[in-house]
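Only one structure is covered here, and it is reproduced in the block below.
The complex is shown incomplete by one protein chain, all other protein chains being positioned as in the whole.
Note that the chains take the letters A and B in the order they are written out, and that residue 1 is the start of every chain.
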């Protein structure tokens, strides 16, 4: 590898002049240690063959590249334009001494994804990945993996960006609304059978008493951000795909192709494989693409698709009045436990209803308060205090961001204390043994119970002890034998 | 992430001995910009050009157009960047009459800072998380008239927490840009092997500052912060500064050449007398010994005799032995 001839020192920050800006160097370690994207463990569990077939498409390489952490991305770019392998020591010489473990972890992750060839003596990119990624960056190759645009005739019938957003929002909220209001007696619109099947298989809903009820995992799912929710569902879909005999590589490459497409443009479906054509219907149910039955030759991606690998908000954020702009936040929380949510979206109201006692509802405002009952109600359904707090933080109104910390500390602590209240008492079924005739009797029986390991509590002063229910039969038999059946 | 790229389009590109033709540079630059944009969809990019007689914006994420046709083999965002830059450059060169007009690289640098400032005030960019950066591709040598504007830009970059990186493609080393990179925490690269330009760019300038804490990039450690005197443009170690206009002189003179203030004659004579023998900026070696007794104030005549050893190369350090008081 060519080394730069100017003096290269290991430290980036320097100089004792008092005017240097403060770099975010201390945060580097935490940023690297942030959890990686949820899809990566799934990809790492696939075989090398599958991954290499996947990497033949430049769009797939680009999408996987975007899911990596910043350090991993930089390492891939460093090695991309080299033709031959380099020794690991050469690259390691560029690493700052204190951050060696972060670097090693990154190398491990890349090897697990088979982007780096798995070898300890040299450092080189997987050839297929290298070739297709170079094509992706410079625009070449023949795979056509970025989507062929539909021609004039077909694209005349396509929808505009607003209509696409509306469609995606409506589909997505149908699913969520169905989940929220199951079991509360309302009858919202049912999503399609495929979606219901997916929800059941992913343990988000369970079929009880003939109807579908939401489970505690389902509740936790509701409090995640739309991005995480979408990826959860897609991961389940990928797991299902393996069982339904769909080619995983086709499925993944179609998803990645969608993530690189442009919003508002129509693409033709003529060069998709059979698996991918089946996917068109499924993805339409989730609101990821728009595909009308009478124009089956083409489809358009919605915002849910184009933001798959980015962190931009995947859904248009509510109908805010005036300059609502990018902020998704709509919740204001006060120190007197009162909550004001500036929304008119029934789904968001329903989600808030899970852990907040709603008091008033206006045209664009919902007022409620966090009470012990409402939080306990949520806790019994399986939502944890941390999830409630993180939901409030992610959806906090921009006005709240001026507070330090964001949520009032009293409210946060109180929610956690309510959660701990549940752990105050642990109950166990059993029997209490009292009224022993003498101390020797008591100790004899107690010793026997100890040998069976069924004693939960004992009090030598009062001569009584508490034993588990399953040990009761044995202890009773033992006492009867001792007293000759007199009891 | 926010990146603003500044291209220097002065006539130095046409130097006879240059090993890097402009067309090849554009190809490498295109690949580099694509690599930057590939990292995340949130990466914001803007490209400014310092052309003879004007500064213009070549590409900005806020005002990009859209392509009419998409190529199924290319990511649309990349082709958009490339085509916009190519179009604007073609329009510029067909419009340009005189190539000899001076290019204002520092004016374009101020443009870039204003652009970033606007992004900050409208809320699109937060300096702590987005780490805005400026990357300057320079081919021209230093201009002495641009010293004050460059220093002002450096201080505003420090205030906005912007990192300035510099790549000197052709020509001699530029001290001002070196200072800019050093004071803002960026890296300065003097390009030597021009075939490997893309690899240099990727390894040095692609990573954001938070990754540079882990994967080091080459930085200049020996930046020369000594000033040049206003009269002869020599590098001085000890200078005489006018208290009114802060201009630096290498010798005590009775009248300041910039602001025409007369200095008290007695003071000038005193300073001339206290000037130590052999201390002129271009002295060469002598052994270094410590002063026997040190004068207390700047205007008291020096009593000690000692020599300072300095090489004629202003970039190296004076020899520093252990005999002196540490």
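Operating definition for what follows: a contact is a pair of C-beta atoms (placed from the backbone, for glycine too) under 8 Å apart; a residue touches a chain by one contact, two chains touch by 3 or more.
Please note the rule applied: contacts and distances are computed from a predicted model.
Hidden from the displayed complex is a chain whose UniProt protein name, among "Dolichol-phosphate mannosyltransferase subunit 3", "Ribosomal RNA-processing protein 42", "ER membrane protein complex subunit 2" or "General transcription and DNA repair factor IIH", is "General transcription and DNA repair factor IIH". Between the chain not shown and the residues B:153, B:174, B:190 or B:210, the one that touches is B:153.
Taking the complete complex into account, B:221 is the one of B:15, B:87, B:192 or B:221 that touches the chain left out. In the complete complex, the residue from B:23, B:68, B:94 or B:145 that touches the missing chain is B:145.
The chain not shown here touches chain B at positions 46, 48, 55, 57, 60, 62-63, 104, 106-108, 110-111, 113-115, 117-118, 121, 145-149, 151-156, 159-160, 179, 183, 221-223, 225-227, 236-246, 248-249, 252-253, 256, 261-264, 267-268, 271, 274, 276, 279, 288, 290-291, 294-300, 302, 306, 308, 317-318, 320, 324-326.
Throughout what follows, only the chains that are shown with their structure count from here on.
Separating the centre of chain A from that of chain B, both taken as means of CA atoms, is a distance of 45 Å.
Those residues of chain B lying in contact with chain A across their complex are 31, 34-35, 38-42, 66, 69-76, 78-79, 128, 131, 155, 158, 161, 182-185, 188-190, 192-193, 196, 198-200, 202-204, 206-222. The part of chain A that touches chain B in the complex is made up of residues 2, 4-15, 17, 19-25, 27-28, 31-32, 58-59, 62, 65-66, 70-71, 73-75, 77-78, 80-82, 94-96, 99, 102-103, 135-149, 260, 262, 265, 307, 309-312.
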